[in-house]
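Left out: one protein chain. Kept in place: all the others.
And now, chain A:
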Amino acid sequence: MMSPVPSESAPRFEKVLIANRGEIALRVQRATREMGLRTVMICSEADRDAPYRQAGDEFVCIGPASPRQSYLNQAAVLLAARATGAGAIHPGYGFLSENAAFAEAVERAGLIFIGPPASAIRTMGDKIAAKRAMIEAGVPCVPGPDAALPEDLASIAAIAEGIGYPVIIKAAGGGGGRGMRVVHDPSALGDAVSVTREEARRAFGRPDLYIEKFLAHPRHIEFQVLCDEHDNAVWLGHRDCSMQRRHQKVVEEAPAPAIPADIVAAVGERCANACRKIGYRGAGTFEFLYEDGAFYFIEMNTRLQVEHPVTEMTSGIDIVREQLRVAQGLPLTISQADVRTYGHSFECRINAEDPFTFAASPGTITAAQFPGGPGVRVDTHVTTGYRVSPHYDSLIAKLIVHAPTREEAIRRMRVALADTAIDGIATNLPLHRELFAEPAFCAGQTDIHYLETWLGERKK
């Protein structure tokens, strides 16, 4: 149902609590301040001396270093919002951003959750319900039933035969590469089902599984959407996030190379339509596998993505600003006709980790130097002297470039990587430098297995 458009002069909230840390907390804070809103940054004891503490209006510690006792502690976040008089909570990504119960708790507390309705988070968090919703909305899905697997193995085997091997068994409550197993022939089906079911029970609190056709060499392509309360939904182009290691994205780019524009446009429109059908609000991402000219929906992320900057660079739209406007009840500033993507953008995730073993590398950064110049953006919270905590994700910076063509963007990224230096800890900068010199990657000839294969050969 459409809501009346509130007046910009009478906003729903004037102060935003940012329930996150690191680069995304700073990213959200900047957009919030640009809109003339006041900000509250929260932190754990480990982040007490974060450099961004000086940037916002208020900065308050809510708990010990352990994420469970701080950034994942719903009560502590809500009490901090109450204590500081925040009218809205932006969850960033990770932590509480896709927690439907938290979104509900925020609304119950009389605050605005800067994200989709809890019902949409819940639907999309259940992979079976999400798939059903997408099929109803006409979004192409991976072959396989939109229902949980039955208990008896004979029925499961019949379903697998119907789909055709190889198949993949997935936990309905899973995501991020956890709780899934590929089955290449019938003899391995029984073990795969029982192990995945037990894993799902332990990791996600529910044993429901589903089954899909396993695509052998797909690319990971995703569509960014933005929706408001007034039945407006737009898609802002697509991204290729195929460069993954253990399901963790390492490099992202927009647009995805070499996919015909008419196919992209058709899927993008269906994503926007699906959002209208499910009453979606705010920013979201539809993730697809793409193989042999066809898209297959895998999941929807009901939050801001780490890689949102590449879409911002090609579309010129500040996604966080639009999130804030939508949460104020305002309509999107753009219609689909206004969306014009230009050029090519890459993002390298700079992680505090060994570039060969990928072991986390916490410690103090003794010197940090980041690049600049036209078409270069660095989203980071670290500076010289910053101590990388062992308690959190190892992402310390996102290096983003934009140029008129993919080839120029690659050259720009090579220079940007060469101009980046982080001393005192190990980072994956050497990996990125090698990757941007790799012919197949530079030619756009990759799939989701490319990076792991390349890493395997590199080790030899």
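In this section, contacts are C-beta pairs under 8 Å (C-beta built on N, C-alpha and C of every residue); 3 or more make two chains touch, one makes a residue touch a chain; residues count from 1.
One rule holds in what follows: contacts and distances are computed from a predicted model.
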Next on the checklist: Considering only the chain that is not displayed, what protein name does its UniProt record carry among "ATP synthase subunit a", "ABC transporter permease", "Lipoyl-binding domain-containing protein" or "GntR family transcriptional regulator"?
Outcome noted: "Lipoyl-binding domain-containing protein"
Item to check | Residue, one of A:V28, A:I62, A:A105 or A:V250, that touches the chain absent here | outcome: A:I62
Item to check | Candidates A:V5, A:A83, A:A158 or A:A421 - the one touching the absent chain | outcome: A:A83
Item to check | Residues in chain A touching the chain absent from view | outcome: 42-43, 45, 48, 58-64, 70, 76, 79-80, 82-84
